[in-house]
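Each chain you see keeps its place in the complex, though not every chain is here.
We call the chains A and B, going by the order they appear; numbering starts again at 1 in every chain.
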Amino acid sequence: MGVTVGVLVLLMLTIRALGLFDRLLQRRQSAALAGAVLETPAGPSIADETREASRGGEIVAVIAAALALSEDEESRASPGFSGLPSYERAAASAYPDAWAAAGRRQLMDRRGRPSR
Amino acid sequence: MEFNSLWEGFTEIGDDPRIIVMWAISGFLFYWGIAKKKEPLLLIPIAAGILFANLPTEALTRDGGDGGDEGLLHFFQVNALNNDLMPLLIFLGLGAATDFEPMLASPRSLLLGAGAQAGVFVALLGALLLSFTGVFDFGLLEAASIGIIGGADGPTTIFISNKMRQFGLENGIAVSDIVGATTVAAYSYMALVPIIQPPIIKLLTTQRERRIRMPYPERPVSRRVKIMFPIVTTIVIGVLVPQAAPLIGFIMFGNLIRESGVVPRLADTAQNEMMNIVIILLGLTVGSLMPGRVFLQTETIGIFLLGLFAFMVATAAGIMLAKGMNLFNPKNPINPMIGAAGVSAVPMAARVVQDMASKEDPDNFLLMHAMGPNIAGVIGTATVAGILLNIIPQLVK
């Protein structure tokens, strides 16, 4: 059990490292693009914007989920390997909304109609 | 003379009437898969394999050593199961079908996925304990096979049970033939997740905890990270737990051909036609490991009891770990229910969490948060499998 946790913690750190590495590369690329004119804004402000957008974007998410419902018929018929929840199926909406949309779709799958 | 042949079958049934019990079990699995739609992809082929192994003929299961021709299902056992061909191709297909983004967006999922593996070790110890009491007769090899049921992962269970059986056979260690029983137990409990987990979750969480909302991640995981993840994971786990390399390597390779985006025809075939062919044949082959004389043992009851126990412990461990993590990070708490999804049983366990969350608060969308530990549980169980493959043979010797 100890080894298991140890290995997965190391894997967790690796993923965090990958993420940092990726953001470093992205910042460099966008810096190269924007030249010296625009300094990319730092992390926290993005998070605030997102929370704002998340509330406003719920309507979009409901529509996206409703559209997704029609494709879900088949995945319900053959559960198991197929029908795995995926971001890609909610790609129409803004990204943070995708998480909500996936949840809503799941509810609708069960009840056969929008959740409210 | 010709008509005599009609009695041959009945004579065989008289000699071993257990096969009729197996017809009933096979029929029950058919009913479960078809009428109840529980894990039909594997339960239907497995039930057919059970039927084939319990007809009054060994035409399909003969091992060919006695002069008669080798049966086709035995051919598959040797050439496609024992060499890991079919389980690894299933892993390849699963990798191509899985979107690891929920886990990558929230790396602490991996901790929850690790916690749920406690079920494996507890069930393993439980099996050994039950043997001491004398009720059942499980050695270390059987105990490992039973423990892995707690990983809630079908192909891994097949993989480990079969490896343990082979190890015993090749090294002259007495080993019961429980591959069929552990596999059926694993798939059965995976199908029963919506019944097993909710009471445990209710018992271990307060309503306030179940109502915890979790923020959505700020930005999507970049394509670069999604491509590098499978490559790096193969190396990291390959170095740390070399025996897990085949399982991890194939699921990660499958995921890479998916995320690379440049070989859609390979990703498509890997998760569809190739996996379908393998599922049909793997199900038949696993089912063929359950002739009545092998399956109808007292030990089978023990396997099913311990398997259920393993599922329950795994669920509880995931939840308790999540609650423990909240102690250290009270500002950004985890909804402890998503710890229960760490058992794997993808995506059933994550759906259970979402359903329970919605009952308390219709606007709490936890599904993708639960998918993180859910997928992490697959990696966790494959890691545990590698550890068992490393330790058990050393302990047995």
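We take it that a contact is a pair of C-beta atoms (placed from the backbone, for glycine too) under 8 Å apart; a residue touches a chain by one contact, two chains touch by 3 or more.
Worth saying up front: this structure is predicted, and the values here are computed from it rather than measured.
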| item | value |
| --- | --- |
| Protein chain stoichiometry for the whole structure, using the labels that appear | A x3, B x3 |
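One rule holds for everything that comes next: only the chains that are shown with their structure count from here on.
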| item | value |
| --- | --- |
| Chain A - residues contacting chain B, complex | 1, 3-12, 14-16, 18-19, 22, 25-26, 43, 46-47, 50-51, 54, 78-88, 95-104, 106-107, 110, 115-116 |
| Chain B to chain A touching residues, read off their complex | 37, 39-42, 93-94, 97-99, 101-104, 107-108, 110-111, 113-115, 117-118, 121, 215-222, 224-225, 228-229, 232-233, 236-237, 240-241, 271, 275, 346-348, 350-351, 354-355, 358, 362, 364-369, 371, 376, 379-380, 383-384, 387 |
